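A single protein chain has been omitted; all remaining protein chains appear in their positions.
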Amino acid sequence: MIRSAWVIGVAAAAFALAACGERPQVIQYKQGAYQGKPDQKPYANAPFDGNQQKWDNDLRQRNQAQNEYKRIGS
Amino acid sequence: MLLTRKSESAPAATPRLKRLSGASAPTIDRRTFLKRSGFVAGAGAFATQLPYGAIQPARAQKAAEGAGATEVHRTVCTHCSVGCAIDAHVQNGVWVRQEPVFDSPINLGAHCAKGASIREHGHGEYRLKSPMKLVDGKWQKLSWDQAINEVGDKLLALRKDAGPDSVFWIGSSKHNNEQSYLFRKFVSYFGSNNMDHQARICHSTTVAGVANTWGYGAMTNSYNDMQNTKCALYIGSNAAEAHPVSMLHMLHAKENGAKMIVADPRFTRTAAKADMHCRIRSGTDIPFLFGVLHHIFKNGWEDKQYIHDRVYGMDKVREEVLAKWTPDKVEEACGVPEAQVAKVAEMMAKNRPSTLVWCMGQTQHTIGNAMVRASCILQLALGNIGVSGGGANIFRGHDNVQGATDVGPNPDSLPGYYGIAAGSWKHFAAVWGVDYDWIKGRFASQAMMEKPGMTVSRWIDGVLEKNELIDQDSNLRGIVFWGHAPNSQSRGKEMVEAMKKLDLLVVVDPYPSATAAMAAMVRKDGVYLLPAATQFETSGSCTASNRSIQWRERVISPLFEAQTDHAIMYAFAKKFGYGAEFVKNYKIVKPDGDRKFEEPEMESVLREINRGVWTIGYTGQSPERLKLHMKHMNTFDVKSLRAKGGPCDGDYFGLPWPCYGTPEIKHPGSPNLYMTSRHMMDGGGCFRANFGVERGGETLLAEDGSHPAGGDLTSGYPEFDHVLMKKLGWWDELTEAEKKAAEGKNWKTDLSGGIQRVSMKHGAHPFGNAKARAIVWNFPDGIPQHREPIYSPRPDLIAKYPTHDDKKAFWRLPTLFKTMQEKNKDISKEYPIVLTSGRLVEYEGGGEETRSNPWLAELQQENFVEINPKDANDRGIRDGEYVWVKTPTGAQLKVKALVTERVGAGTSFIPFHFSGWWQGKDMLEYYPEGAHPVVRGEAVNTATTYGYDAVTMMQETKTTLCQVAKA
Partner (left out) sequence: MARMKFLCDAERCIECNGCVTACKQEHDIPWGVNRRRVVTINDGVPGERSISVACMHCSDAPCMAVCPVDCFYKTEEGVVLHDKDLCIGCGYCFYACPFGAPQFPQTGAFGVRGKMDKCTFCAGGPEANNSEEEFRKYGRNRLAEGKLPACAEMCSTKALLGGDGDVLADIYRQRVTVRGRGGDVWGWATAYGQPGQAPAQAPAKGGKS
């Protein structure tokens, strides 16, 4: 994440400077590493607020809604 | 089985609005939303102004579902009779999300394509948005007040000039129970029995055939109960497409060892899941079923004790089946070889309880009433009725077709199958709080008041038939389509002739466009379109196929200028001068203030139903009890549907009717009908005593020892009335008030419910304890007889199994059988291919509503005909090409060929959900602007032929003939 923020920072700086001079002709890609924006963890927001364990447990439990044996028995 | 997936034909007519995420909704008010959803051109710009490439600061926003921002309304899918619950999330009056209701014991959160995309009803992009009338061939807007006045005046003029029977009212199985019930009352007050709804062309033969066999004409068990079956035979049902969520229960049962058999002319998606598929020729269900029964009798697999105790006439059926339906005859007629038929018999007999499922493959025939009885007889012989895991699991079609049949607009009955004799009218006059003589005065005469009306399958003949041949004074001159598609009725080519001839055509519907376009194609004026609300824009109860009743909460207020059906009825009732009588017992509410009409409150209408409909036990399901069930769905067991503990303890989910007695006595509902192993107050029962007590010296009452468990009466008995109560010495158990109300009454007409309460306390069934009838002597064929369809591909078999004689005044109309069959005896030389029709999973009914939902429409973009590779190659037809399907009516349909082994050689299939093409021509220009469905196509019923059931006037759509040629 820090790394990608850094990439964006560099890109922004390059963009800003580009206005003063020549436009860069070639984009430099870092092969194999994600170049996009950072994402948030799915449990970053309310109601989990960073509590990964709660999120994990909630999802595990909710997953059982796809298992009718849980409700019906066999 | 997608025929096409065109990508180039995105629906461009109305700009696709940018639906808003939860986070942004607070800034968008309802009006803006509505504007965007159809009224303002260029709304799509909203989306395109913000291209993805644009770099925008990522605004961290609060979670979409902020506290208090979202209301959740629990509703039920309006597309089929399974009854899948849905939680609708609403923000600022806008339906923004739908979430699965895992708690529902019926669907456990599951949905098919239609249910999973139900939220489109919150957009309604292609709906009719305001009242319209046809002026000089063009659609013109008018206000609601104008519409009520103009249409009202015209209807009143027709009533005055030609009598109240000159108007035919086509109600709807998509109305909720309260609206259906109100519709029956509304048309009664107009002074006519000329009303009907989709049940006529859906399961009318089932209702009549099954009720006459054992009491009630409904699914005996439930989708859920199929979890308890050991073997299921589907005949004339493609549940995987028509009732997809029912397959959740069946496939669970199958996983646990149940066997599954499908008998169908097509190798359907349901057949793909079965252990065995029997390809029968369309229309030969009786030879197949009796072929199975032949092997059961021959091997002595029938349940002899059960037959002795509970069935009348099986011995004669046995004789006939053994003599007549020998394996060679069976194979000759239906095409299924002996070994396969024997295997089916063995599977059904050796894996009991076994169940039998049927749908329109069995009902929509000229002998539909007999076919369904053959199914009943098979189940009776096996002792499978009144047994958990057994039953006749008759899957109904529309979401509330069961309820509309029970309490809605039927031409031959008042709510609750009371019939239309004077006594029935008096019962309802009392319930409605009006004078019997006043109602009588509304009708042309007492005779017309007690004469069944015409049927929706034949309204065109009510218009077109020579006046001297019809059994009422005037021909039909006005038609009101109130929530019913035109393309679901057969003989479409003649329908436009009838439309041409009418004085007035009124369509009340959220999606009136199919009717509108057909009418505008042949008329210049005299057509009115009124935008009705959907079931998500009102509240009310609906009855699923298994007789469970669920309460829908209102999700949103009616979009655009739409009004709820009951508000429209009330507005017209006021116009017609009977507003006060119409709403006598109801609270009047205005849920949307002055923006919409005032309307009767649904709860108070249901309470009136509770007070009046004793015959089928619609009395115990008070709004309060139903709402409690909806709230505590999680407490119900999925297999038994029974609540274990909690506030609904002991109840069955949705209080499946019959739920006898008043709500206060807390009858739990009856999940499986006729189940003698349970006490009456436990949902138990027995067969109904409705056909006398004796016939030809033989008792019709149940034999000793066969009765609802724990009952004080241990043998058969007739239905309860005040005399029987007194004879048994139970009369004094009624309270004084009950005695006063029950004196001179029976279990159906006692408005206090005392007779039902006391008989059930003694464990006795209020409707008596009798035998089921294997022979229904009051029907044309007491023992079901195979008769070839009017348009048969087998002239040789017409001689052996000819159809009925013609009928003169049958539901007020002359009806042809033999004349028609004789005339078309050799027509299979010209039209050699059997044409049958059916459903697709993506669409429902006439399809206008679902084809207006882009999420569904994208999946099936063109109508098609399934044709066997042999037939295709013989005609030089390739897969995906356009072909003409021509039928003996002279109509021709332009559809795409889907060359597939799904149909056998000599059979073709066209789904019936399409409309909007007329014999090769797109009817787009005839639609009101912006109210055309995304996908249009050729309606199969444009080309279907003549043919009606000899009891109920069900139309024959499942077996006719056609020729297919390259286009």
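Observations
Chains here go by letter, A and B, matching the order in which they are written, and residues are numbered from 1 within each.
FYI, a residue touches a chain if its C-beta (ideal position, glycine included) is under 8 Å from a C-beta of that chain, and two chains touch if they have at least 3 such contacts.
Source: prediction; values computed, not measured.
Across B:Arg159, B:Arg269 or B:Arg642, the residue that sits in touch with the chain not pictured is B:Arg269. Of the listed residues B:Ser81, B:Ser104, B:Ser117 or B:Ser640, the one in contact with the hidden chain in the full complex is B:Ser117.
Along chain A, the points of touch with the absent chain fall at residues 29-45, 47-48, 55-56, 58-60, 62-69, 74. Residues touching the missing chain, restricted to chain B, are 1, 5, 7, 10-11, 16, 18-24, 44, 47-48, 50-53, 55-56, 58-61, 63-65, 97-100, 102, 108-120, 240-241, 244-245, 247-248, 251, 254-256, 267, 269-270, 272-273, 277, 841-842, 854-856, 858-859, 866, 900-902 (touch as defined at the top).
To be clear about the criterion, only the chains that are shown with their structure count from here on.
Touching chain A in their complex are the following residues of chain B: 58, 63, 100, 102, 108-109, 227, 248, 252, 256, 638-639. Those residues of chain A lying in contact with chain B across their complex are 37, 45-46, 65, 68, 71-74.
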